[in-house]
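Here the complex is missing a single protein chain, while all its other protein chains stay put.
Our next item is subunit A:
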């Protein structure tokens, strides 16, 4: 049980650290983001004075005037967060930040989630096979995957767009769905779903192609290491079928570190997909982040950063719990 307690404690501390980092960044780094943000909001509001409520929200998130103690600001900041108030966006004035994020989040989670799972499963299965057939021509796959791994996500996306959308015209160039067919925004219908899936093919392919190499390689190397363990020799000596040794003995043990890496990889995939969403103008959380950064919409930027961090933390937490369940050793060694 102490394993789970330790994990919960770690994620509580990390959660607190992430939120405090979010609080400290605009205050400690040079510049006065609150003043810039209020100026932007005033312009967005056509020069009319802002409501007291808006000003309070912005100063709570980005930093109050000089004189207020950091501790008071910290308390006010937590108060805002606990109410779910992330301020108002200036680039999409007067939409609240929380509303923009909740509209964008499902796009990214579905796309990145599906693509990551596909890439993980494919990489593990192929990696296990390549590791099993070590010492054959399949070993040459290893250097090839590194090339794919070293390709920047967004550059691969650019090339895919240039070939499949611009040259061949098979897939749409940008967007998450056909905005001309569905001018009213997302709706629940088969036609819309089809359009969304069609638009997701290239972005998903980009993620799978550029992340599969890491899984394949990690799994292959673990498989090679596991195959020289004594228990594999024993299994072979007992006369078990090779298939059984491969699936029940070697792969299961070799996959454990990959599972541990899954949570951490998710952070990289989210990061990589930010730039990828820019290429495809995909209406996800990454696109929102880029809009915020380019428009110096600090409230939106802080909100998106917080949500991305918390999502990755939550995913890691779940993976950790599963990992403790799969591999009893980590529970006992703490």
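As a convention for this text, contacts are C-beta pairs under 8 Å (C-beta built on N, C-alpha and C of every residue); 3 or more make two chains touch, one makes a residue touch a chain; residues count from 1.
Here is the rule we go by: contacts and distances are computed from a predicted model.
Per the UniProt record, the chain missing from the shown structure is "ABC transporter permease", taken from the list "Glucoside 3-dehydrogenase", "ABC transporter permease", "Peptidoglycan glycosyltransferase" or "Glutathione import ATP-binding protein GsiA".
For the chain missing from the display, the contacting residue among A:5, A:75 or A:159 is A:159, taking the whole complex into account. Annotation: of A:202, A:222 or A:299, A:222 touches the absent chain (contact as defined above). Interface with the hidden chain, as seen from subunit A, comprises residues 10, 13-14, 17-18, 21, 25-26, 29-31, 33, 36, 132, 134-136, 139, 142-143, 146-147, 149-156, 158-159, 161-162, 166-167, 173, 210-211, 213-214, 217-218, 221-222, 224-225, 227-228, 232-233, 235-236, 242, 245-246, 250, 257-258, 260-261, 263-265, 267-268, 270-272, 274-275, 278-279, 289-290, 293-294, 296, 298, 301-302, 304-305, 308-309, 312-313, 316.
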